[in-house]
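Step one of this worksheet: look at the structure below.
A single protein chain has been removed from this complex, and every other one stays in its place.
In this document, chain identifiers A and B correspond to the written order of the chains, with residue numbering beginning at 1 in each.
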Amino acid sequence: MNKGSDVISALQFTRSDVERLITIAEELRRRLEAGERIEAAKGRILFTAFFEPSTRTRLSFQFAMVRLGGSVVDLGPEEVTSRAKGESPEDTLRTVDSYNPDVIVVRHREPGFASKAAEICRAPVVNAGDGYNEHPTQALLDVYTIWRSLGRVDGVSIGLMGDLKYGRTVSSLSYILSNFRDVTIYFISPPALRPREEVLRILDQRRTRYEFAESLDEVVSRVDVLYVTRLQKERMSPEEYERLKGSYTVSYESLRKYGRIPLIMHPLPRVWELTPDVDVLPQAIYFEQARNGLYMRMALLKTILGV
Amino acid sequence: MNKGSDVISALQFTRSDVERLITIAEELRRRLEAGERIEAAKGRILFTAFFEPSTRTRLSFQFAMVRLGGSVVDLGPEEVTSRAKGESPEDTLRTVDSYNPDVIVVRHREPGFASKAAEICRAPVVNAGDGYNEHPTQALLDVYTIWRSLGRVDGVSIGLMGDLKYGRTVSSLSYILSNFRDVTIYFISPPALRPREEVLRILDQRRTRYEFAESLDEVVSRVDVLYVTRLQKERMSPEEYERLKGSYTVSYESLRKYGRIPLIMHPLPRVWELTPDVDVLPQAIYFEQARNGLYMRMALLKTILGV
Partner (left out) sequence: MNKGSDVISALQFTRSDVERLITIAEELRRRLEAGERIEAAKGRILFTAFFEPSTRTRLSFQFAMVRLGGSVVDLGPEEVTSRAKGESPEDTLRTVDSYNPDVIVVRHREPGFASKAAEICRAPVVNAGDGYNEHPTQALLDVYTIWRSLGRVDGVSIGLMGDLKYGRTVSSLSYILSNFRDVTIYFISPPALRPREEVLRILDQRRTRYEFAESLDEVVSRVDVLYVTRLQKERMSPEEYERLKGSYTVSYESLRKYGRIPLIMHPLPRVWELTPDVDVLPQAIYFEQARNGLYMRMALLKTILGV
């Protein structure tokens, strides 16, 4: 991670990259909380291009850039842009890149799209989600959240639950975690929704421990952190979806039966898989996790811009 | 109204709050008209969250914040945000609140939503319309407009015409007016669309005079100001709607027959109930009213931000 770097995959971050970003995020947090106004990115422009709807990722990048003193130009909702006239997203990006944005954040439903965008554009490109593939900045803020909550990442034991095959945060988070020592990942999902082969292969190469489970009950006593994600309706038959809904719902009720409740994380938005009654638990840290996204993305933008 | 206050209901404004806001609005107007650049809100971020479409309220808040030297981040059109994935607006707000906006302006079709939002968010929340319930900042600019046009609010006689039951500007404006002395409100509507009981009860408590009428003809000679609002099609049967359209349309023709034409106000947007040929009349002050919204919202933001 240097000035001008593209951010395409979580695999490109070394342990020391992650640690450096956490340090910068903490410092920015401290300065903002002290009421300081930051102007590091004054005169710089972030271009946000979400070819797929997004609230929190788009908004947290926009807040991050504005809090750094910079400006934002947004593509706008894809449905109402030239895409209506049939333009390719590649042409759109290439054109906007010619307007000299200082950094481009892009989301697209096509796996590999961010990488293609980075080839097309002179400006640094940040992947804010390319289909089921990756979502590296989410993984950075997730690890930052673990670090803040536990004081360390080494030795963490984490359960990732939900649709692990098509959930892009799952692959990126696993990659970042594999930089750390003595991490154990429990993949909690129906067998058909386990992580993709390519993800497991990398964990194997990096000798990161992982196990599979089909229900939270099997592993809850062993995890420090439970990372809940959505089960996506469109990935399974209606019958299977209805059958699984019950066992993949984390609620106050379902957690109460455990002796020890792990920290609960979720990339949000949540639908039914994590009920609002969990919010009152001290272990519920998903809104704190969202907030961490602001500081981590500020740290990332600051690094890319070299300011 | 202090630094950090939420603005949920027009009922929270005392007479002296209103007067103070008018004073600030006038001062801001004078400075802007003198070509001064204001930087009071530099480094501050307004987050605008319109879960229901809006042009003028959203844009006037955005202009107000930028004219104060601050920045804006917008939720974007609701249809294309995470709402598509089924997230609750509460979760959306709570997440964005974690990004530390300095103030949040929210509109939602659910009565009471702004109040709920204020409980959820640490940032001050401004209600920009919660269903049929209230629209307090519209009421502030309305009263500012009356003050600017007549030189006073005490003693004003005003006709509110249209759908008074579900028009949120009607309740909020009535509440603000009830702070002033010797005000008379004429509610001009079909009997079924008279203001809600809760609104009338408050006027009774505050001993604000009001009368009902079914047509403008009955009261026009007695009002200083005619405040026209839309009759909403979805509130009545098609037959009734067609029947009422004629008598609830204010046009150059319909006004000409009166000896004395009152000031004409409208919260806009207008559809058929106020025809464009009225625009030429000196009594037509609805675009001036819209402009007043800029200064009043600047005054409000300045007060909330404490800058």
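Some observations on this one:
Everything below uses one rule, namely that a residue touches a chain if its C-beta (ideal position, glycine included) is under 8 Å from a C-beta of that chain, and two chains touch if they have at least 3 such contacts.
Fair warning: this is a prediction, and the values are worked out from it, not measured in the lab.
The chain we do not see here touches A, B in the full complex. Only one of B:G86, B:P269 or B:G306 touches the chain withheld from this view, namely B:P269.
Which of B:R44, B:R67 or B:K302 touches the hidden chain is settled by the complete complex: it is B:R67. The omitted chain makes contact with just one of the residues A:D91, A:E240 or A:E253: A:D91.
Remark: the residues of subunit B touching the chain excluded from display are 32, 37, 53-56, 58-60, 62-63, 66-67, 69, 72, 74, 76-79, 230, 268-271, 276, 287-288, 290-291, 293-294. Residues of subunit A that touch the chain left out of view are 42-43, 45, 71, 73, 75-77, 79-88, 90-92, 94-96, 98-101.
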